[in-house]
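Here the structure comes first, spelled out in structure tokens, and everything after it is commentary.
Up next is chain A:
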Amino acid sequence: MFLNQFLFLAAILFCIGIYGVLTRKNGVLMLMSIELILNSVNINLVAFGAYHQHIAGQVFALFVIAVAAAEVGVGLAIVLLIYRNRRSINVAEANLMKG
Partner candidate 1 sequence: MSVLAVIAQESALSDQGAWIANIFFYAIAAVAIMAALKMVTTQNVVHAALYLLVVLTAVAATYIVLGAEFAAVTQALVYLGAVMVLLLFGVMLTRAKIGIETDLDHEQKWMGALVAVVTGAVMGYSLWEAFGDVKLPADQMPQTTQQVSDSIFSTYIVPFEALSVLLLAALIGAVVVARRD
Partner candidate 2 sequence: MALVPGVIKGLGVTFGEIVKTVTKGAATVQYPHEKEAPPPRARGVIALLEENCTACMLCARECPDWCIYIEGHKTLAPPRRAGGNPRSVNKLDRFDIDYALCMYCGICVDVCPFEALFWSPEYEYSEPKIADLLHDKSRLGQWMETVPEFESYEAGAEVKQKKVPRP
């Protein structure tokens, strides 16, 4: 097995995630795209861990998973707050600070 096949999978998922973050207006969908990006990074970490025969890759992937869980928790709380105040989770409408 080539190392590159895992890295290319990660790269493709990463780009799809970027596309999602840039084009979506819905707050929850943006959070989902960010999850996709974090997961592609995780594939990279685990693949390099397997390549170097070192446990650090897996450990860092675990750390990223934990951070992602925290991120989703806070992110979803913010989205719910936006929904409660504006009856919509369209992030393009959350522009009160715009000059």
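On the choice of candidates, all candidates are chains of the complex that A comes from, given by their letters.
Going forward, contacts are C-beta pairs under 8 Å (C-beta built on N, C-alpha and C of every residue); 3 or more make two chains touch, one makes a residue touch a chain; residues count from 1.
None of these values were measured; they are calculated from a predicted model.
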>> Out of the listed chains 1 or 2, which is the one touching chain A within the complex?
In response: 1
> Mind pulling up the chain A residues that touch candidate 1 in the complex?
Replying inline: 1-9, 11-20, 22-26, 28-29, 31-33, 35-36, 39, 42-43, 46-47, 49-51, 53, 55-59, 61-63, 65-74, 76-81, 83-84, 89-90, 92
